[in-house]
Structure formats: structure tokens, C-alpha cells
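Can you read through this structure? Questions will come right after.
Of the protein chains in this complex, all but one are displayed in their positions.
Let's turn to chain A:
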Amino acid sequence: MPNMQTDKTVMKEQAPEIRRTNWLEVACGYTSDEAVNEAQRCLHCRNMPCVNGCPVRVKIPDFIAHVAKGDFEGAYAVIRETNALPAVCGRVCPQESQCESKCVRGIKGESVAIGRLERFCADYCADKRPEPVRAEPKGKRVAVVGSGPSGLTCAADLAKRGYDVTVFEALHTAGGVLVYGIPEFRLPKSIVSDEVKELEKLGVKIMTDVVVGRTETVDELFENGYEAVFIGSGAGLPRFMGIPGEDGNGVYSANEFLTRINLMKAYRYDYATPIKHHRRVAVVGGGNVAMDAARCAARLGAEKVYIVYRRGENELPARREEVHHAKEEGIEFRLLTNPTKINTDENGNVCSVTCISMELGEPDASGRRRPVEIPGSEHDIDVDAVIIAVGTVPNPLIRMTTSGLDTNRHGCIVTAEDGVTTTKEGVYAGGDAVTGAATVILAMGAGREAAEKIDGYLSAK
């Protein structure tokens, strides 16, 4: 008889007033008992709607059945069959719009906490992983550009099939957005480095400090004996708004702000990279990136942090949980508000931001109601920093230096129907580099699909 408790088993969290002063993980994870209790809520539906909601099709009821019996290692093994980074996905996937949105238990209550269970299994098994078995070498080399979730997944799958894989990463640490973008309090960096170590155990070589397009071009990779290339270089080029005052001191792209904090650990005094401790901060945008930047600014000690977003509460693209956490931490939401000008003092430092109020008009091409300015509603918000989180686009370096690789007008790599085959022979691409900024799990799905295609291509060659 399943456990018919209507709500999810509660997961402990650090209290808002405490976590606002530290960088430790907010969500503490389930205990074994809590995990078993939650797992018993699953109905083991025969048609498995939850699996259809998962982009990499984790065998959800299967692994949950193992958890319900207390066999956590067995559960982890099931997850790992289709998901290379469960500890990451369990933490950052928008389950509310994926697997959990399809869960039958969600009709009359809360869905099964699939993400929390996935995370529990991965954490439980963190130090109990079996030595991976290395595949019979095929004697063929494949290069992977970028070590974000798409690149790591593609590399893992290819290594399991016996290819000799080298990952080239521009930064000094592997992980992509997982290390430079998503903060420690949502995704501890030790988890990412553990996953990278697993990959190395499979025989994947990771070369950091190599910028493809500068240190070596894609064409040169082929000349140097790589027979196929996967491009998972993400969409890391920040967009600015093009409003006056963006050159002021105290104006950052969210990427710069988050990179200083997460990759360079500027919040720690024993690291050399500087960061300003601002008093009042406006973060422009409403996605996960904006929430992360705002919550980081709060942890750096800002008295007041605003989210300035031109649409309304229902249109916020960030995960519900992140919005909720941000509000609990005292972040103030100025919705239906858009900056028009950043004002600076005589030293060039930001002193305020001029905003205009908006109202929602007719739906636009994206189906969302278009925000329209309300004339005469300009007002100033007193801040000493403005962090711009209005989106990113793919970096032009690879498209500028690779012959025969088509990109669209947004700078995204053009692919065939399958989503991963590019216009250049032997070159496959996936993740944000193809789709523009999206999600971790979609990037991983693309990495897996590309590995499959590369295997097919090289086997036929």
C-alpha cells in the first residue's frame, strides 16, 4: 500500500536569516528515512508519465522502487544508466516543469519529489561508487570543446564506447556554468569536481586553458588526428541593455559578477580576485541567473537587493523554488519595471537607476503578453550597483574561426533535424551553443544524442 500523504516529505533547509550570511547549501537533503518515506508515495504507474517528462528518460519508478526498499546503491545504478550527473540534476533541474509536472500524484496534492530522491541517491553513493569499467579502446580520437554539462555527457558516453576523448576547456576549471555560474549555495563545487573525476576515471583527458578558435582551431583539431569534434561551448556571451550609463563603475554583467564569486571565489579573503561589497543593488532580469546574482549580492552583505523585471510575477522565467528562496532571503521584487538609464556620480560610480513602469499588453510572438511602458511613470531607485541579467548568446570565437560551420542570426550553431549534426562534416554540437540559453538537462540530452551520432559516423567511416 503506497504512502498516501498528500504533500512531499519536507526537506530541511537553512533558515533564511542564517543562510543569507553564509555560502553553504540552502537545501540540506533527505535523510535515509525521509527518502524511504517519500519513495513510498510513488504509485508505480504502468504508463510512467513522469519518464516522458524527463529529457534523458531516467527510469523513475524503477529507481524509486529501489529507494523504497532501502536499496540506495541499486537506485543510483538505475539513475546512472541514463543520467551522467544525477547529483547536479537533482539540485538544479526545473522538475516542476519536467518529470514532476507529469506525476500522477500531483493531480490531488503534490507530485512525488523525484528531484530530491535523485539527489539523495547520488549524495548517498558519493563515496561508494564502483570503479568504472573501461571499454575496449577503439583507437579513434574525438575532441570535445567545452566542459559544461553537454560536453561532459558527450565525453562520458563516448569514453564508455571506447573512444579516446579529449575535452578542451577555455577556463582553468572544468564544469562550464556549473562552476562559474550556479553558486555554491545551490550546487556545491565539490560535487562538480567529483563528477569530473569520475569522467577522468573513464579515461577522458581534460585539457583546461585551451581556447578553441585561438589556441587551436576546429580545423586544426582535425589536422591533429581527431576524427570527430563535439562543440558544447555554451552561450556565455553576456548581453547588455544598450541604455545610457552602462559603462559606469558598479555596472556588471551577471556573468562577470557570478564568475568573480563562483569561479574566482572573490567572496573569500584568501583569494586574490577583488569584488566590491555594494550597499544597494539592482539586478535586472527575472531568470535563474538574476536570482543567483541577487542572492549572491545579499550574501556579500548588501542591505537592499532588488530584482527589476519588466513583466509580472507569473512571467518570471526562474524556477519557482529559486524565486521563493530569494523572497525568503529578503530580495525585493520590482515587477513590471524596466530600467531606462543608469546614473553615476562625479567619480563615475553608480548612484541610482532610472526605471519606467510597465503594463502587460497583447501577447507577442512568444505567446507571452508584451510589456508596454506607462508614459510619465519614470522613477529612480537609489542603488550603487546594477547587475544585468537579461540573457546571453553564443560566443563568436568558434564561428569566426571554423570553415563551413553555419550559424543563425542569433549566433547559434545550425543543426539538422536531429539537433546535433552541423553543416560541417564530422562536427556535432549541442547544448546552449545550439539552442541559446536553456537548461542543464537539455544540454546533457544533446550531449548524449551527439555521442550516439558520432559513434554512428565513426563506425561507418
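Here is the rule we use: a contact is a pair of C-beta atoms (placed from the backbone, for glycine too) under 8 Å apart; a residue touches a chain by one contact, two chains touch by 3 or more; residues count from 1.
Throughout what follows, contacts and distances are computed from a predicted model.
Asks: Looking at UniProt, which of "Electron transfer flavoprotein subunit beta", "Oxidoreductase NAD-binding domain protein", "Cytochrome c domain-containing protein" or "Carbon-monoxide dehydrogenase large subunit" names the chain we cannot see?
Replies: Options "Electron transfer flavoprotein subunit beta", "Oxidoreductase NAD-binding domain protein", "Cytochrome c domain-containing protein" or "Carbon-monoxide dehydrogenase large subunit" narrow down to "Oxidoreductase NAD-binding domain protein" for the missing chain.
Asks: Out of A:27, A:77 or A:397, which touches the unshown chain?
Replies: Of the listed residues, the one touching the omitted chain is A:397.
Asks: Out of A:27, A:211, A:360 or A:438, point to the residue that touches the absent chain in the complete complex.
Replies: Here the residue in touch with the unshown chain is A:211.
Asks: With the full complex in mind, choose from A:238, A:312, A:419 or A:436 the residue touching the hidden chain.
Replies: In the full complex, the listed residue that touches the missing chain is A:238.
Asks: Looking at A:111, A:153 or A:253, which residue reaches the missing chain?
Replies: Reading the full complex, the residue touching the unseen chain is A:253.
Asks: Since one chain has been left out of the picture, which residues of chain A touch it in the full complex?
Replies: With respect to the unshown chain, the touching residues of chain A are 170-172, 208-211, 214-216, 236-238, 240, 242, 246-247, 249, 252-253, 255-256, 259-260, 264-265, 270-276, 347-348, 395-397.
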